[in-house]
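All protein chains but one are shown at their positions in the complex.
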Amino acid sequence: MVDGCPPRLALDAADIQPDLDRRRPGQSRLVTQRDETDQVEILSGVWEGQTTGTPIAMLVRNADHNSGAYDHLSDVYRPSHADYTYDAKYGIRAIAGGGRASARETIGRVAAAAVARQLLTKVAGIEVLAWVSAVRDIDASADIDPDAVTLDDVEADPTRCPHPAHAASITSAIEAARKAGDSLGGIVTCVARHVPAGLGEPVFDKLDAELAKAIMSLPATKGVEIGSGFAGTRLTGLAHNDAFVPGPDGAPITTTNRSGGIQGGISNGATIVVRAAFKPTATIASEQQTVTRDGDATTLAARGRHDPCVLPRAVPLVEAAVLLTLADHWLRQRAVDIW
Amino acid sequence: MVDGCPPRLALDAADIQPDLDRRRPGQSRLVTQRDETDQVEILSGVWEGQTTGTPIAMLVRNADHNSGAYDHLSDVYRPSHADYTYDAKYGIRAIAGGGRASARETIGRVAAAAVARQLLTKVAGIEVLAWVSAVRDIDASADIDPDAVTLDDVEADPTRCPHPAHAASITSAIEAARKAGDSLGGIVTCVARHVPAGLGEPVFDKLDAELAKAIMSLPATKGVEIGSGFAGTRLTGLAHNDAFVPGPDGAPITTTNRSGGIQGGISNGATIVVRAAFKPTATIASEQQTVTRDGDATTLAARGRHDPCVLPRAVPLVEAAVLLTLADHWLRQRAVDIW
Amino acid sequence: MVDGCPPRLALDAADIQPDLDRRRPGQSRLVTQRDETDQVEILSGVWEGQTTGTPIAMLVRNADHNSGAYDHLSDVYRPSHADYTYDAKYGIRAIAGGGRASARETIGRVAAAAVARQLLTKVAGIEVLAWVSAVRDIDASADIDPDAVTLDDVEADPTRCPHPAHAASITSAIEAARKAGDSLGGIVTCVARHVPAGLGEPVFDKLDAELAKAIMSLPATKGVEIGSGFAGTRLTGLAHNDAFVPGPDGAPITTTNRSGGIQGGISNGATIVVRAAFKPTATIASEQQTVTRDGDATTLAARGRHDPCVLPRAVPLVEAAVLLTLADHWLRQRAVDIW
Partner (left out) sequence: MVDGCPPRLALDAADIQPDLDRRRPGQSRLVTQRDETDQVEILSGVWEGQTTGTPIAMLVRNADHNSGAYDHLSDVYRPSHADYTYDAKYGIRAIAGGGRASARETIGRVAAAAVARQLLTKVAGIEVLAWVSAVRDIDASADIDPDAVTLDDVEADPTRCPHPAHAASITSAIEAARKAGDSLGGIVTCVARHVPAGLGEPVFDKLDAELAKAIMSLPATKGVEIGSGFAGTRLTGLAHNDAFVPGPDGAPITTTNRSGGIQGGISNGATIVVRAAFKPTATIASEQQTVTRDGDATTLAARGRHDPCVLPRAVPLVEAAVLLTLADHWLRQRAVDIW
């Protein structure tokens, strides 16, 4: 359900589907082999190919769900998954598909973000693009130019790492992990280009704060950085500060971008750069120590079809987090720019 | 202004003041020498030493403000500060004290968090404690046991690094940076102990997402981690997962805590561990390249009394972010635990 | 979409359907003869007959929609309808079924309120009941005892006026209006019994304020009263005040209820009494003066199947407004009653 999309924006299901397809299970041999076509149906908010300004409801039905696949989990908590915490919170064990904690929920984020992308691309001129910059210790960050990478570069390989040599290493690592009944984590980098200066609110709803929340709300994230991030703590102020120089249109621009496009919580017109850390997939085929719902010690080796590494499919999720946050703030800024 | 504090909680200004004093300028030679007593006045919401349940308004007036100290900035943008972005957003240059982007605003967070601390400590039994774990490349993280450190340990040294040897190195580094007209960044670690399992909401308002937002809304933060954070991306699932074993009261506990106390966005009863990256202070005495409000190139060497390193004073800020987030979710959980 | 329903509440579609049936078109000859079965499908939030605590999505598809029925309206604004204002707001004329302004949207309110009713009835012991107290100048208010009327009384007649003689007059009036190509308005009274004292928030989110908003957001409402309402302005304070006397369980009770169960915006334990004014249906078969989308004067006589009087079908809508407001405040009060 998307509320707040302005009216008269061209939109139909064909605008949504490509992003859903980038997130879809079964899209390559690197990801889970569940077969979901994930076809979106627009229920409301669009009339004759245009948004109406009222809420846009979209529906994607599960096709290849197999509740029985989860029966062996009904009485046991998967380690580092949400099974125990949901039970602790709600006192109910709704297991099929992982319930609300299933990464399946992210389809809604991607669908909503596809609407945001229409607004940002067509109206605001903003481009959002993410890619896999690291898997385990295979770190391509230093070899990828955030200002140059394109969607074609990212989509050229199933890993969504736009550096072919590193992509090949990542592919091997993921296949080895799958065979070993193990899993891998990694880092997604996301840029937002041509964001106007001025987005973000003072104090609590800073743009970086909202981006951090959006990204950290994605399944399996354990960290987020803006600009220089943790590495920036090792520089001194003189080395870290981004010097201003006059820009081509008169507005100041920075000669470096350690700020990651955000200063004082508000965009400064430079490219926004965020990085998200994804832990290795919790669900693995190897046997692990755990407890039953009754509190008894047991072991568990997960069955079913799971991603040995979520990174390739996490790319559209990180884009979604950034797109939705930027669309919100771009619209909020309309009530500031009244003159 | 604090809304949502339950009634009949013992509270007076003496409960707020100690946390304000930990944040106060001039508290040691390591921090800015502005002299603010930061005395809090409770305007509403407390009656005869107890909260009334209605909003608690608190007022702290600036004493040692010297607007003239900012006159030289009226027409120039400080690098890596919010001067330019606020001007871009609002079209006005309200310079005194940095305006709404001044770190002075954090006094409100600390005052509000002192109220939250009363609730969490006295009613929920939750303890929140932060400390400086790194400054520049002086990293005490591996030498501090997050389960053992106490408030006394933290407050024993003006650096708020609870490891004496590292604290001494940090002190030297800060003093050297000040003399050099430079500044340093670092990392604050914060734990929340005895948090009940079940706090946090599905999907968007996950506990880690809300913590990330709260922390990333603090001035100068560039990164946040929960549990294993970015380092966790280098482990495999088998090494990263936290095994469950039966706990002393029947509830499962984890043998490790790479989850940082949060699984699927919901607390699991283990200690919550978060890390916040603070960039080196943007305001430095050394001369830097920048532009004027009219778009002309110029240079700037900041005058005034600034922190060469915000880390010691950032400790109560990180605690505030965590306290306010936990208090909110502890209260929200009341509407879930209805049986 | 219902968020915030506590977990482990028994719920299935059969709990929702009866309220939808009371709102359904075609349920009697007094209302629109469109034939909608309005079968609800629960998409999420319920597991094995119990709520999971996570959002409950429900879907009701239109069956008897006939977009062509609205073709004659594509270029003309119906008087006193939302056609013009939606076009002015959004710049788009999405006519089928009236778009988002169609009273068809109220099916979502009734479905959501059926969930709230489960919570309030089974857990909080609160009963919400509405009825038609007036149609045009046939005013049964003085002849109906708000403390005695039952759901059976209300449902005994298609008018939902629990006073048989007035109900008969109302039936005649509605049938006459239909034949005349005209329409009628009236008043719905709603009570909430056994509401605990203490619900409602100070200042802005007073219980009566929230009830007024919920009711005034229903289609066709033009007024709302709590307790003595407009008539109360003609009494003096001495005559209007509700005297307190000791109640059976020690808590004070009032000897009269001109407050309508709410004092200072907070429930006082007495029955909450609200009244909602519904204007006569805007869509009528008689010819009326209007303008086209291009600004030309024209006339319009509505075709299609419309309610000559919305009052009988408005009863579950008013109940929905009250149920949802009370459920929200009952849950909010959980964070106040912490001791």
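For clarity, chains are labelled A, B and C in written order, and residue numbers in each chain start from 1.
As a working rule, a contact is a pair of C-beta atoms (placed from the backbone, for glycine too) under 8 Å apart; a residue touches a chain by one contact, two chains touch by 3 or more.
Just so we're clear, the structure is a prediction, and the values are computed from it rather than from any experiment.
Participant: When the whole complex is taken into account, which chains on show are touched by the absent chain?
Facilitator: Even though it is not drawn, that chain still touches A, B, C.
Participant: Out of C:14, C:148 or C:238, which residue would touch the omitted chain in the full complex?
Facilitator: Answering carefully, the residue with contact to the hidden chain is C:238.
Participant: Out of C:279, C:305 or C:334, which touches the unshown chain?
Facilitator: Among C:279, C:305 or C:334, only C:279 touches the chain that is not shown.
Participant: List the subunit C residues touching the unshown chain?
Facilitator: Here the touching residues of subunit C are 77, 79-86, 88-91, 100-101, 105, 134, 136-137, 177, 181-187, 197-200, 202-206, 208-217, 219, 221-230, 232-246, 250-252, 254-255, 258-260, 262-269, 277-284, 286, 288-291, 295-297, 333, 336, 339.
Participant: Tell me which stretches of subunit A touch the chain missing from the display.
Facilitator: 4, 6-8, 53-55, 123, 202, 331-332, 334-336, 338-339
Participant: Spell out the interface residues on subunit B facing the chain that's missing from view.
Facilitator: Subunit B touches the chain not shown through residues 1, 7-8, 44, 47-48, 50, 52-55, 59, 89-92, 94, 96, 99-100.
Just so we're on the same page, only the chains that are shown with their structure count from here on.
Participant: How many angstrom between the C-alpha centroids of subunit C and subunit A?
Facilitator: 41
Participant: Subunit B to subunit C: how many Å between their CA centres?
Facilitator: Their C-alpha centroids are separated by 47 Å.
Participant: Report the inter-chain centroid distance for subunit A and subunit B in whole angstrom, where each centroid is the mean of the CA atoms.
Facilitator: 26
Participant: Please output the residue numbers of subunit A that touch at least 2 other chains, ranges allowed.
Facilitator: Touching at least two other chains: 89-91, 100.
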